[in-house]
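Okay, handing you the structure first.
Other chains dropped; remaining ones untouched in position.
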Amino acid sequence: MLAVEAGLARAAERAGLAPPGAGAAVTLAVSEGSFDLAAIGRTGAAIGNPVQALVKALAGLVPEPAAQAIHCGATSQDILDTAAMLLARQALTAIGADTELAADACAGLARAYAGTVMAGRTLLQQAVPTTFGLVAATWLTAIDAARAELANVRHTKLALQYGGAAGTLASVGDKGPLMTELLSQELGLPAPVLPWHTDRLRVLSLAAALAATCAALGKVARDITVLAQTEVGEVAEGTAGGSSAMPHKQNPVASVVILGCTKQAPALLATIAAAAEQELQRAAGGWHAEWQPLSHLIELTGSAASWSAELLPGLRVNQARMRANLAATHGLPLAEHVTALLAPTMGRLGAHELVAAASARAAEDDAGLADALLADEAAAARLAAANITRADLYRALDPESYLGSAPEFIARALAAHARGALA
Amino acid sequence: MLAVEAGLARAAERAGLAPPGAGAAVTLAVSEGSFDLAAIGRTGAAIGNPVQALVKALAGLVPEPAAQAIHCGATSQDILDTAAMLLARQALTAIGADTELAADACAGLARAYAGTVMAGRTLLQQAVPTTFGLVAATWLTAIDAARAELANVRHTKLALQYGGAAGTLASVGDKGPLMTELLSQELGLPAPVLPWHTDRLRVLSLAAALAATCAALGKVARDITVLAQTEVGEVAEGTAGGSSAMPHKQNPVASVVILGCTKQAPALLATIAAAAEQELQRAAGGWHAEWQPLSHLIELTGSAASWSAELLPGLRVNQARMRANLAATHGLPLAEHVTALLAPTMGRLGAHELVAAASARAAEDDAGLADALLADEAAAARLAAANITRADLYRALDPESYLGSAPEFIARALAAHARGALA
């Protein structure tokens, strides 16, 4: 808020609305002055926001006539909204840096484990094989998409707020456009088409991009907690956390804390969206309801990004467990592959049913799918009719043989990431 | 969903994965076939989604070998997600058209009432004057911003979903990229970098743009309900609604119904954001939790847009009431203007306090601010010291004299709208 008031004073001086030196005097007071925050808070509470008390305190530090420059043409909301935009810009820089580290780490994982076969899992059941490289590429693509949203918001939605008491800038006469332009230069924030006191779409876009970042990071953290389960054991955090009760525990603390943050984002976004119904020239409550959720959302996203930037570069990948978990179901995740071999001669639905029945027998007996098929007379006949030998069947049950476009998809995600990183 | 399956069958034929004529056969069955939706629903419930039952029903309408083309390489989620994208595209067209009507009507109001003075109101109290043109320009700018979001989502976020059982497209062998490209052509939907089964940022962006549209339209509707109050009476809906009990009621029904829609948007957006925490290759619940909120959000936004497109062109503006409401407070909304006259000679804070005291006396006595100032000896002396005559004071209390940049702001909003409409 003080930075906004300082920029405003400098703009006022340049516009001829304050005497020479006023801008520098206010800027000096802002950077060197000491402010009694508790007193400002107390006075602010009675008025409904802290700006008036802050202005008074600032004016006490600046001699007349330079003090004339303070708060020139502004209303409280101009200061608070513009300050929020400055803070958001800072936060977006930090979040941008941390999510870049996280994305780069995902790219590293995607490259390093492009050939590492593991079970794909849908509805938490083993499905067909995939690679850990493709898992990491999916994380990468989502984080990159969120980063693009953040960058877009930064460049097109952050803007200064300067409209005066009711959005007309009447108190600076005909100098509204000039002052707006000068303030924009001073703060390095774009000028909007109009003051946006009760048009909160900029704030909503900012919140939506933060929530999208949380969504991307939360998905990664969720995957890690699932893959790090004792019974799955395919990944582990580089620095696992202990337990106050149990000496053996190696908890995926970073992922858990990320989820603790990201799970709060959706509702904060909702509050900001709901608060956008702001009546007339300044809302009675809607604007005030925005302050805390926006702060919290920025903090939580920043925290999730920071933890992710630490977690992902250190993630430990257990390729042996990946292969072992896939092997433990004796070929069932390749059932679709066998169906594909049979489909041309007996139709897709018929093949689906034949293989489903064999899969059920295999699961029942904890046996292999190949054996379950070959042991069944009808199935064996179908295989023979399709000229599928035992060796063909075993080949079909090799996960490496059924990865489809996984390598190509990884390559695409990495290329898109490289383009984005250049841009 | 049927359109997706038809496009998929045509793509499969073109890719050599289905016999010649298969694409046309499936497309014909899709367009002419009759489907027992209740039966599909019942079967679908047991499986957790309707796709498998739909595929079976479709397969029953297409002779072999053409039926081989059906569902080629796809998993249920491919069909449901891509169908959702096609529906979203249709909805965005309709919402785009209705919000264009609404925005154009706002532009018309901004032009027509550019000079119509009214009370600006902050925290629901009369503040300084503004014009109804500027109010409408603010509505316009917000709706245009929402329209830009919708257009951006349409062009950059809608994409087909095609990844097969676990996102590798393994069941079409090495033809994953080719099939993706052909399906993209058939449906006119861009291909994504990767299948996005558990990267839900596209859906979240769509939801955020819809919620932003609701935010913009809800603000307009809120303003109209406030300005249409019996005691304010500055606007009225063209077609007001009656009451089942009270014969005299003229309710702002369109605005109320718009608010009834838009108030539901934030939480639906939150559900979609929360559901984005989707584990591994297909979520156990998160994906399913998205279906209804997305449908409802599309419906509600469409409904709010449709009502707005009717409401805004017919809005009735009562310029006399605007002027009368402003006059009723005998110059108080111009108190800031008088402060500005006094500030150069007595400092901004001193002037603020002098005028505040006079305003309080004026309100107490239901008198004019000019009289309250002139009747007070100290204030009169200050006015005299500043060479402010009674005539100067009356001029300062003329709302027309204190509109600042309102005309310029309106012109900017209209110019930005014109550029957007051309783009």
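In order of appearance the chains are A and B, and numbering begins at 1 in each one.
FYI, a contact is a pair of C-beta atoms (placed from the backbone, for glycine too) under 8 Å apart; a residue touches a chain by one contact, two chains touch by 3 or more.
Note that the structure is predicted; figures quoted are calculated from it, not measured.
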Which copy number describes the whole complex, given 2 displayed chains of the same sequence? 4
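Keep in mind that, in the parts below, only the chains that are shown with their structure count from here on.
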Calculate how many whole Å lie between the centre of chain A and the centre of chain B, each centre taken as the average of the chain's C-alpha atoms. 23
Would you mind writing out the residues of chain A in touch with chain B in their complex? 48, 56, 59, 64, 67-68, 70-71, 75, 120-124, 127-130, 134-135, 137-138, 141-142, 145-146, 149, 164-174, 176-177, 193-196, 198-202, 204-205, 208, 211-212, 214-216, 218-219, 222-223, 226-227, 259, 262-263, 265-267, 269-271, 273-274, 276-284, 336-337, 340, 343-344, 347-349, 402-406, 408-409, 412-413, 416
